[in-house]
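Showing just some of the chains, left in place.
Going in written order, the chains are labelled A, B and C, and every chain counts its residues from 1.
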Amino acid sequence: MINFKNDYSDIAHPNILKKLVTHQSESYTGYGLDRETIKVVSHMKSMFTKDIDIHFLTGGTITNKTVISHILKPYEAVISAETGHIFVHETGAIEHTGHKIISVATKDGKLTPEMIQSVYQSHVDEHMVKPKLVYISNSTETGLIYSKQELMLLYDTSKSLDLWLYLDGARLGVALNAKTNDLTLDEISKYTDLFYIGGTKNGALFGEALIIKNNTLKPFFRYSIKQNGGLLAKGFLTALQFDALFEDNLFNAIAISANESSRYLIEGLHSLGLELHSTPTNQQFVTLPNEWIKALENKYLFEVWTMGDMKSTIRLVTTYQTTKADIDSLIRDISLLMNKEGLA
Amino acid sequence: MINFKNDYSDIAHPNILKKLVTHQSESYTGYGLDRETIKVVSHMKSMFTKDIDIHFLTGGTITNKTVISHILKPYEAVISAETGHIFVHETGAIEHTGHKIISVATKDGKLTPEMIQSVYQSHVDEHMVKPKLVYISNSTETGLIYSKQELMLLYDTSKSLDLWLYLDGARLGVALNAKTNDLTLDEISKYTDLFYIGGTKNGALFGEALIIKNNTLKPFFRYSIKQNGGLLAKGFLTALQFDALFEDNLFNAIAISANESSRYLIEGLHSLGLELHSTPTNQQFVTLPNEWIKALENKYLFEVWTMGDMKSTIRLVTTYQTTKADIDSLIRDISLLMNKEGLA
Amino acid sequence: MINFKNDYSDIAHPNILKKLVTHQSESYTGYGLDRETIKVVSHMKSMFTKDIDIHFLTGGTITNKTVISHILKPYEAVISAETGHIFVHETGAIEHTGHKIISVATKDGKLTPEMIQSVYQSHVDEHMVKPKLVYISNSTETGLIYSKQELMLLYDTSKSLDLWLYLDGARLGVALNAKTNDLTLDEISKYTDLFYIGGTKNGALFGEALIIKNNTLKPFFRYSIKQNGGLLAKGFLTALQFDALFEDNLFNAIAISANESSRYLIEGLHSLGLELHSTPTNQQFVTLPNEWIKALENKYLFEVWTMGDMKSTIRLVTTYQTTKADIDSLIRDISLLMNKEGLA
């Protein structure tokens, strides 16, 4: 089976495993207080203009849950697009910590200053929750990215309304390495209060690096990590992985490779004249007749995103492991299906 | 520095890393729905007489938190020794899910049927929480183990009072492989409602295997894992590790090695005539003058367990990596300190 | 100022206060275990065909919060109209107990079987919450009522999908006494799993009577009341009030009076040819030019429901205390405003 299903189906990029193997005989202090964590944190801090704190966590949901539990007072709420990962796909993890998510209908999964202002203005008194945190994802759940101008405006709006701005960077690698991107990692720390750099979907075994810029939010964060069950005994494992990711530009290289494959895939799909919702990152959405989809499922792994009676939209994800041959095979097979022939 | 600090300071047992490296080029379904998980779960199920469910989680605290959140109604409480890990060392993770822990003073960290009955009888009406879950650890937080007879009686008491019995097996390996142990893994599933087999402290990178026997507690457990932030995207990583651990008896071999070193350490400490609280597993507690401790800290890693004005008790943990030379060195250095000489 | 603002601006119906004064010299057991509570509960039980449990609570929000906390497992969620009181006006009280509310856009604030089925079908796996409780209000937040046929279908749908059906009866009095109503109190217990009879908005000082029919939901409910802070020390106070309400048909008489005033108000507003969203209960919604509203605010209390640039919709609530003279005065003043004259 050829994988277009997701970007977390590999064990890890070889350099990651190599890093672990290399240090196999060493001994470390537990819970992220080891020399390796100190070294990597120091290196990563040097990548930012602002004075930031860094914490390593094991996955996206526990990062989102811990951040929101740490930041908000009980009666404070999160503003999120109704397609936001925390709103739909985390089994109520945020509500489990006691907080309401105020969802906003969007055109494309991206929040705008107007949406935030509208939510803010409609929450007027103590009979309603108090909006306090704006949650966005970059790239979004459907592969789009925020421009520098868009992020700056969101940040300005948040500050003017005394809201925190948090960016979920589960797929920050492909966002920052998109052709149309004009944001740098450092700028993201400038125009958010905190955000995380996703490792899991960018070649790591697991691991996300949370960057806290806002000084108000920094104190005692390790208490929240431990309380939420996210303080890994062998914290040095995450540090070693981020050491590998930020060595020799690996983090970007992995993302660039995924994005390049994605562009090659778009070209192929375009050449067939298909109904395509293309994005600048590693997720593409194409609408096909249901019978073609059924046929393709025998040879390719992918997710059916929205199901229709006749046609459905499927999501195709590329990764650093995707090959030209994988994509050529898929394009050829769709082409054959267009000509009412079987798969190659 | 020679490590007697804990059993989670190594990256992982070489066989674990080898397993990952071997499968490096493969591709898996996410979230623990992959073929490797199915295979390992099937193999592990064959180790039990009872029909059990198995779930893999990343660490002890998140396992405890998820189990208790899943099992209890809001007004139900946990009974734990006051030395229990959940009561002392999890930053209120259990209370964070809304549940009170009723702590019990014990002689040695082990619960008895009488203690459980006493708590049960003193909670009489709706002005108090309703005790519903008994939490024990094997080995305990200070290295002791439950005998088969003790566990059976706890289970009988729990059943007669309509309580669940949950065993925290963060260090189950060394418990089951202690010289004085008379319990089998299968028997633990018989005399508890659910328990977990610890991987983190027994050679894995991370990972605990939760075994649910009681049918009432099985449904929808994956919802609780996801909600608590513990559903690893690359769930196959934990499965691969438990595959390695239950291959060629590795799980037991790692524990046996740690226990053997511990016995060798006891002998050495005994030979010096030291005040020793010895255990059948891999944690030993010895009381030394504070100035000796200060001297030893220059060469050895260990935890000061209880601090006194003149003397303190330190904890010495052995692992599969501890060597005879490590122990010989420590014994010799203490011997030198006894003779008012410096370290070797 | 003439009150059209709400139905909880009076101290209490005179019979309620008289009841308390009459029993002033008596002494009662605390926490709702007194003889008066036993008597009233027994009397109220006789009003139902089904075997039900009754609990008295102090207000609507704490009743909703306690019910939902008691009923749901952590990963289970509530389905509610997006206008539902719990979704909008309880400051995240439900989320504070850890549960997500899945909101549904409706035409008129009423849920339909199709809406429930749609939510159910879109929540497919453990990455999403599990819908388990359907929340409706009767009368709704905007004064509408459910017919017997509608409630039966909602109940059938809920049972077929293994969902609980809970009815918020903060304004059940005016609903059951609406001209167009065809439901009885007893039938509500048949076609829901649990519901409450509102006292606060129907003449009591405070107090709601929760009726639990479903046997699964009955055990240990008093634990949940206490844990949520709703177990009144002097529980007999609520019992005495419900004794008064269900004596001499007072509960219905209060609601009938409010509804009659509301119909008289509708006639008056209709006679003026105004843009009216009329309901069969005690809340009416009329759209007026903003300058008229400003003028009326000098003499009348009411809420501006939705604000527009030129016109806004105001809510007019009638109660057993509303007089014909109050309504005549309002109608005359609006009439004067239509003729560009000042208030009378």
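Keep in mind that, in the parts below, contacts are C-beta pairs under 8 Å (C-beta built on N, C-alpha and C of every residue); 3 or more make two chains touch, one makes a residue touch a chain.
Every value quoted in this text rests on a predicted model; they were computed, and no experiment measured them.
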item: Full complex, copies of the single sequence (shown: 3); value: 4
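In the analysis below, only the chains that are shown with their structure count from here on.
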item: Copy-to-copy rotation for chain A and chain C - C-alpha atoms, rounded to a multiple of 5°; value: 180
item: Centre distance in Å when chain A and chain B are each reduced to the mean of their C-alpha atoms; value: 34
item: Centre-to-centre distance between chain C and chain A (centres being mean Cα positions), rounded to whole Å; value: 43
item: Chain B-chain C separation of Cα centroids, rounded to whole Å; value: 51
item: Where chain C touches two or more other chains at once, by residue number; value: 74-75, 97-98, 126-127, 129
item: Interfacial residue positions of chain C with respect to chain A in the complex; value: 74-75, 77, 88-92, 95-101, 126-129
item: Touch list for chain B against partner chain A, complex; value: 1, 3, 5-6, 8-12, 14, 17, 20-21, 23-24, 26-30, 58-62, 65-66, 69, 90-93, 96-97, 200-201, 205-206, 223, 226-234, 236-237, 240, 301, 321
item: Touch list for chain C against partner chain B, complex; value: 31, 69-70, 73-75, 97-98, 126-127, 129-130, 220, 222-227, 231
